[in-house]
Every structure is written in C-alpha cells, then in structure tokens.
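All protein chains but one are shown at their positions in the complex.
Right, chain A next:
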Amino acid sequence: MSIGIRVALGINQADPVFRRRNQLRLVAFLSPLAFILLWWWVSRMEIFPTQLLVSPDAVLLAFLELLDSGELWEHLSVSLSRLGTGFLIGASSGLLFGILMALSRTIEDLFAPLFQALRQVPSIALIPIFILLFGIEEVFKVAIVVKAAFFTVALASYESTKGIPRHYFEVAQAYQLPARKLYTSVVIPAILLPVLTGFRIAFARSWTILVAAELLAADSGLGHMMQMGREMFRIDVVMVGVVLTGLIGFGIDRIFKWGEARLIPWRKA
C-alpha cells in the first residue's frame, strides 16, 4: 500500500500492524547490500578510473584510519554540535512563531506575507549573504541551520494550528480554559503529529544544508573533511563523508519516527 493510500485511509503510525511493518526486518537490508555489491563489482571492473570510483573496502579502510587517528570524531562532533544548536534554536522558535501566527490575527497580518516569501528562498542561496553578514566562523553555520529548521517547523505548526477544528476552541470557550491550559491541553496535542513530521523534514534539511555549508566554507566538520579529501584527491575520505552523512540522517530520522509512535498513545488503531 502506498503512503498516499495509507494517509487517505487514515491508517496511522501507532497501528500495531503498521508499527511492525515500520520496524526494520531482514529483507530491508537486501537492497543496501545489493547496492554495495554492485558498487564493489563496478569498481573491480575498472569501468571508471580507480582513483575516482574507490571500492567499498577502500572506503572502509579509510573510515577505520580516520577513526583511529581521532580525526573523524573531531569533525563529526563539531558538525553534530552545530546541527544540534541550530536545530534547537530554529525548531523551537519556529514552533512558537507558527502557533502564534496561526492564533493571533495581528501577528498573521503583520508577518504572514513576509514569512511566505522568505520561506521560498532556498537556504543554499543564502549561504553567500550569511557569510557576509555573520562571517565565516561558527555563527554563519549555526545561522544557516536555524534558518532551515525555523521555516520548515514554523510552516508545519502554522498550518496545523490553523487546521485545529473550531469545535475544539468552542469547548475551550465553554469551559473558559485559561490560556496556559488551552495550549497544553488543546493546541499542542492537536498539532503534535504534523509538527513532529515537520521536525523530521526540518531536520533532514538542516543536516543537508549544514554539510553543504561546511563544504563551501569551514575549517572543521564533516563537510570540511570531505572538501579536504577532494583537494588531496582522497576520494575514499570523501566517500566516508558521503556514507556517514546518509547514515546519520537516516538514523536520526528513525529516532524521530520512534518517538512519534510513543508520544501519541491516543491514536486509534
């Protein structure tokens, strides 16, 4: 069943059947394995120059070498702390801004057009301006992550808050819920699922843009490591970066999905 049909039928994540399907089973490893085998075979056939298409085992060796020297961990920890800081700031302010813009007519009138225009600007197009504004150091890299996370989460929380049924607000009005209670008991739970999905998308975007920014201008981080590898013609090092970028993105996405199913115990089967 395609995702579209699942959504249309209202089959959701907390459904035990869905959860079971959602868990990685052995067959899930078949296609990556086949891919690696194909990669290994193509590099063995020397269709491309061996310096350009390095074999998987060479990448593994480079990985172990980088791990051993401590170099990899250094770059990785720098990248992850930039990602963490930027995502935290961007996602939390985006969440707040999105909700407020949906609930307050004034804020919506003031900011919605600007917001809708700015969110269309690709983060990557902002890299040069951000370098000019924030310099080439840490601030620029965190700022670009903040930008990517903020707009994605703000859009998700704005649209989902707008979509809260009027019915719920009428109940809140009938029982004269105080503002704090309105947020904790009505607004936040009502938008939790779409906002979590927004978080996942925002995270993927943040991670991608960070690696891109590090490729262009950095003296540390995973992207920088790949850039250095390219300059020194160490394609195996570049490939270590590529594989890790993918694996980290995938891993954190799984964590979000896992959290989604557990945070929402009220979803019907």
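The rule we apply is simple: a residue touches a chain if its C-beta (ideal position, glycine included) is under 8 Å from a C-beta of that chain, and two chains touch if they have at least 3 such contacts; residues count from 1.
The rule is simple: contacts and distances are computed from a predicted model.
Asker: Going by UniProt, what is the name of the one chain that was not included in the view, given "Glutathione-dependent formaldehyde dehydrogenase", "Cytochrome bd-I ubiquinol oxidase subunit 2 apoprotein", "Assimilatory nitrite reductase [NAD(P)H] small subunit" or "Sulfonate transport system ATP-binding protein"?
Answerer: "Sulfonate transport system ATP-binding protein"
Asker: For chain A, enumerate the residues touching the unshown chain of the complex.
Answerer: 167-168, 170-171, 173-178, 181, 185-186, 189-190, 192, 264-268
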